[in-house]
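Here's a structure for you.
Removed from the display is one protein chain of the complex; every other protein chain stays in position.
Order of writing sets the chain letters: A, B and C. Residues in each chain are counted from 1.
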Amino acid sequence: MKKITKAILPNTIRQRPVDSYKGTYGRVVLIGGNRNFGGAIIMASEASVYSGAGLVTTITDSANQASLHARLPEAMVTDFSQHTQITSLIQSANVVVVGPGLGDDANSIEQLKNVLATVTPSQIVIIDGSAISILASNNWNLPTTNLIFTPHQMEWQRLSGIKIADQTETANQQIRNQLNATVVLKSHRTEIYTETGCFQNTLGTPAQATGGMGDTLAGMIGGFTAQFADTTNAVQAAVYTHSAIAEQLARNQYVVLPTQIIHEIPKFMHENQASN
Amino acid sequence: MKKITKAILPNTIRQRPVDSYKGTYGRVVLIGGNRNFGGAIIMASEASVYSGAGLVTTITDSANQASLHARLPEAMVTDFSQHTQITSLIQSANVVVVGPGLGDDANSIEQLKNVLATVTPSQIVIIDGSAISILASNNWNLPTTNLIFTPHQMEWQRLSGIKIADQTETANQQIRNQLNATVVLKSHRTEIYTETGCFQNTLGTPAQATGGMGDTLAGMIGGFTAQFADTTNAVQAAVYTHSAIAEQLARNQYVVLPTQIIHEIPKFMHENQASN
Amino acid sequence: MKKITKAILPNTIRQRPVDSYKGTYGRVVLIGGNRNFGGAIIMASEASVYSGAGLVTTITDSANQASLHARLPEAMVTDFSQHTQITSLIQSANVVVVGPGLGDDANSIEQLKNVLATVTPSQIVIIDGSAISILASNNWNLPTTNLIFTPHQMEWQRLSGIKIADQTETANQQIRNQLNATVVLKSHRTEIYTETGCFQNTLGTPAQATGGMGDTLAGMIGGFTAQFADTTNAVQAAVYTHSAIAEQLARNQYVVLPTQIIHEIPKFMHENQASN
Partner (left out) sequence: MKKITKAILPNTIRQRPVDSYKGTYGRVVLIGGNRNFGGAIIMASEASVYSGAGLVTTITDSANQASLHARLPEAMVTDFSQHTQITSLIQSANVVVVGPGLGDDANSIEQLKNVLATVTPSQIVIIDGSAISILASNNWNLPTTNLIFTPHQMEWQRLSGIKIADQTETANQQIRNQLNATVVLKSHRTEIYTETGCFQNTLGTPAQATGGMGDTLAGMIGGFTAQFADTTNAVQAAVYTHSAIAEQLARNQYVVLPTQIIHEIPKFMHENQASN
């Protein structure tokens, strides 16, 4: 297992070409936030925008529209009832993030099903949170696309069938190979399983142990993979950035809130981008 | 009556163990905020999150959902109509805070009744604001659980039967013994009645004399007791922290707003945690 | 006409007594904000809270509840349909501010009528914005109470019958005597007509010439008169504070927003309160 080092940042975060426009930085569509977990999709969307995604659209319960826009007018929004528009948005996305605060009710399942039925091989699909659990309980075929799973250990147990105590590098890598996906296995020291092996995050602080951290990371992975061509590197850079900012803030804070991390992303990426 | 000193902070606020996760820091469920007093439960919830609680869920009137999430996407939310979910949330909580902005209408009474009927001995239940007054007007049996009351003097009069002028240490302690609860009697110099005696807060500033301070304190007590094993110490540390931050801000402000105190909690706790 | 000087501040803004509580600093009820002008009552309410009022309740259209609480959880809220509660709130207030964003539809008129019918001689009633115009168009008796009008010049023309060009000190003072009210005649150099003569504001900047300034001032007058016993002084101090903060901010800003002024109030009052 290789350690992720700070070198992943300049290797991934390119200097933006002068003659570029928002389309250059990708369209991210995020799907989640039922009536109870709206904050999760708000944080994921905020993380995508602050990571530099070109265009961000949030598909969520209508109950979450006002709070999303009160915080983040930069995002566009579609509510779960606008079926035709949703499919069209998924089709036009470079990256789809599905799961933050999605829940597991009938609509949640329907939304995930629609994502899986709609995406094509050229797209990146990040499956997070309850979307992983829904997938684990259903016997669906995975679509041919660039899949990224972001489970915590219990969600990985559900998806992979490997009990937490047995989640060794070899066992995890084997299931990853079957899934043909990138797996971001979140824990105290997050591990990223990829086609070319496993990478371990060396950063992270217990000050981060608070609700919403995973949603924020999912949104960051969405923003990074939308912008940076090497998906494996982009995932590693997002994981590293998330923890590195948390560590910086934890020098002065007992607990670090997800939204505080988000607001530091533009400065952190500036300081750690590729030099000329 | 013992004075609470700054020593309560490092004695209570432990350094977070490196290998921990959000579950380590407790699940807090807050219940309150009717159609008129939604701000109270928003501030209490915000205080719990900024105090470091691992997972926070707010049960409130649906009218308060958008404003809660606009300020605090870190919280999950359930509205008063989702009865089954509410009971399940109470069951899974480490700490339940009931009362901030709850009001005293039929639904308020129903919500409090459900809390009292659902909680078990291993849980901590903080009863604040109008929930205290409802309790005082009804002949209900108190549940066997770790009860914390946070009355101001008039609410304590209603609950204890002791008139404000007669609220001496001895009289208060006697009723506390009958209630078998911790009592945080809020005033100019807040007193905390516990199994092991009474502790008095020595801090506090008149700049704090503004609406929402009590709701904020209730949320902080929720956050502290969810994280720190010694409940009596956790209550004292929350009371001390609340006033100490207010005093710091009052050096430059004529009035200190509750939400300003809340935003300082992570830094204050960092500076005053146990040293290695 | 006397000039208001900085001396009004320490003469008015008392050091807060150590043993005080939120009731010491008054209950302010603000009524306004129809479906189109909700921002006005939000700014007025925010100004009351940041000025140090003990308890603030906003009576407004239900459409404004979420945005009010998203900005200001410190305020309580009642919507225009809760008639019984509204009357009871007016009765219990020390200060009633009616008019910011109230509009002039049937409900606006009804709300104003109810205020005038409910208030008693011990209360302070600030009549602002469209409430002044409604009053000017109706033949109602003014209640016996401490009335403060805050018209701009056209509203004063409507109320007093004096055309803008003829609004001299003598003419204005005469109508003020008939009204038996304090009149804050807003302009480039606001004039305050009182029982004991006219006082002129010497501060103010064109950077303040933007929507919402008057609403903010009305809320500040509400907050100041709720706290400080000498109403004439309190009005002068509020007017002076409003302009003085604007001038400070205008040293670095081309335009100064009302909400930026509001957020500076606690520091400004601290720096300018009575010394020991």
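Note that in this section a contact is a pair of C-beta atoms (placed from the backbone, for glycine too) under 8 Å apart; a residue touches a chain by one contact, two chains touch by 3 or more.
These numbers were taken from a predicted model, which means no experiment stands behind them.
In the complete complex, the residue from C:9, C:213, C:226 or C:244 that touches the missing chain is C:213. When the full complex is taken into account, the listed residue touching the unshown chain is C:70, out of C:8, C:31, C:56 or C:70. When the full complex is taken into account, the listed residue touching the unshown chain is C:40, out of C:9, C:40 or C:269.
Only one residue from A:56, A:127 or A:246 touches the chain missing from this view: A:56. Contact residues of subunit C toward the unshown chain are 35-40, 42-43, 46, 63-64, 66-67, 70-71, 187-188, 205-207, 209-213, 250, 252-259. Those residues of subunit A that touch the chain absent from the view are 13, 16-22, 24-25, 49-56, 62, 65-70, 72-79, 82, 85, 265-267, 269-270, 273.
Keep in mind that, in the parts below, only the chains that are shown with their structure count from here on.
Minimum number of contact steps separating subunit B from subunit C: 1. With angles rounded to a multiple of 5, the C-alpha fit of subunit A against subunit B returns 90 degrees of rotation. Between subunit A and subunit B, the centres computed from C-alpha atoms are 34 Å apart.
Per-chain Cα centroids separate subunit A from subunit C by 48 Å. Across the assembly, subunit C contributes 66-67, 70 as residues in contact with two or more other chains.
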